[in-house]
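Yeah, one chain of the complex is gone here, protein chain that is, but the others are all in their spots.
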Amino acid sequence: MKAAFRRPESLTDVQTHYCPGCVHGIVHRITAEVIDELDLQDRAVGVASVGCSVLAYDYFDVDFQQAAHGRAPAVATGIKRVRPDASVFTYQGDGDLASIGTAEIIHAAMRGEKITVIFINNAIYGMTGGQMAPTTLRGQKTTTSPYGRDTEHSGDPIRVCEMLATLPGAVYLERTSCHDARHIMQTKRAIKKAFEVQEKGQGFAMVEVVSNCPTNWGMTPRESLEWVEENMIPYYPLGEFRSPEEVE
Amino acid sequence: MDRQILIAGFGGQGVMLMGQMLAYSAMKKDYNVSWMPSYGPEQRGGTANCGVVISEQPVGSPVVNEPTECVAMNLPSLEKFADTVVPGGCLLINSSLADADVNRDDITILRIPASEEAEQLGEVRVANMIMLGALSEATSLLSVEYLKDMLSEVLPERRHGLIPLNEKALDRGRELAQKQLAVK
Partner (left out) sequence: MSKELVKGNEAVGEAAIRAGCRYFFGYPITPQNEIPEYISARMPEVDGVFLQAESEVAAINMVYGAGGAGGRIMTSSSSPGISLKQEGISYIAGAEVPCVIVNMIRGGPGLGTIQPAQSDYFQATKGGGHGDYRMIVLGPSNLQELVDLTYEAFDLADRYRNPVMVLGDGVMGQMMEPVVFPEMRDLDELPEKEWATTGRGQRDETNLINSLYLDPQDSYEHNMRLADKYARIKENETRFKTLHADDAEYMFVAYGTVARIVRKAIESLREEGHRVGLLRPITLWPFPDEAFEQLVEQVKGFLTVEMSTGQMFEDVRLALNGAVPAEFYGTTGGIMPDYRDVAEQMKKTMDKVGDAS
């Protein structure tokens, strides 16, 4: 009999510090399942970014390095160049990847760096208490946009998949969501593919997961998932922006 | 006078506001005061606490490690801080949410069912004011009447409708503390 809720081998039994209803926990779990299924636990090296997921190294039972804010793709590059056989992945939030770390992500993609990037887009800075992110939606109130994001002042939110899709080195780019079971399954398929692309040596692979932050959005978990569906996804359309088949 | 007060509970129990109210009221009596919150990501789902120092001397460290008075609004706070109260000090426990034994005979312990009492007043969120009323009674810190006067200055204008309720809560806290102190 298969236990439905067995902990994946690649997750430790440490209890996570994520808020109730936060999508971070789900994405950790499915990432660990993928690592198990592809039998990568012994070759995986994770890079933890700075954000709520900074303690990812406590939760994944694989080797890890902790990077400075935004620099995870550069750190991953270093690891991959020394250990081409390792399966190297970063796990980054939107403040980390799309604000302070824009140079690193763009250049890792441009180089076609053979790494897997898991990008959690929750439209806010979670860890630091709810400040505006580059992905914060128009009019959205945060602690540093108390009157709502004004696009005259702060511009329109950045769409990372679309932007990276202009780079030939970025061979697999997909945006998914975790607001219901069906989309969680799709996210898992995408993450699996992103690791497989690396295994095949095809190039840079990134999955952007449209996520929630019930705590800093000031919502219940359920409300936050509805908000993802009603507000986030219309601006951040789901789907593949680059598929490896295209390059083969 | 040098009081080191620690107030701890879940986020959302009004722990921070209670400390600010105390600090502000004492400031208005020309005491030296400080208020210092615990801070960091653990605040999110978990416990929150703040330290208030009220003193005739300039305040040294605003961090309260060894409180003369400690208010524990929930069980984790009680477990964490019961042992830190200085001998001769006072421990106020919100017994609605924390009913563990405390192995100390060198401090005054008051068990106030603040959350239940607040519910009876019709608003569970005034549990903090019930505890503040009890604290004021148990220590000769600041009188309940004086704290009532401070409500209109501490609460933002849009909350002024809640002043009568908060006054009731302060009174109720005082009553409950009086009863227990009389038994002792």
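The chains carry the letters A and B, assigned in the order they are written, with residues numbered from 1 in each.
Here, a contact is a pair of C-beta atoms (placed from the backbone, for glycine too) under 8 Å apart; a residue touches a chain by one contact, two chains touch by 3 or more.
Computed from a prediction, not measured in an experiment: that's the story for all the values here.
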item	value
Identified contact with the non-displayed chain, of A:R43, A:H69, A:H107 or A:R138	A:H69
Contact with the hidden chain (one of A:F60, A:Y91, A:Y125 or A:W227)	A:Y125
Hidden partner chain, touching residue among B:Q20, B:T84 or B:Q178	B:Q20
Absent-chain contact - pick from B:S34, B:N49 or B:N166	B:S34
Selected from A:T12, A:Q41 or A:T144 as touching the chain missing from the view	A:T144
Positions on subunit A contacted by the hidden chain, ascending	50, 54, 66, 68-70, 95, 99-100, 102, 125, 127-129, 131-132, 134, 143-147, 153-154
Subunit B, residues in touch with the chain not shown (by the definition above)	20, 23-24, 27, 32-37, 39-40, 57-63, 65
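Keep in mind that, in the parts below, only the chains that are shown with their structure count from here on.
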item	value
Distance from subunit B to subunit A - Cα centre to Cα centre, in angstrom	42
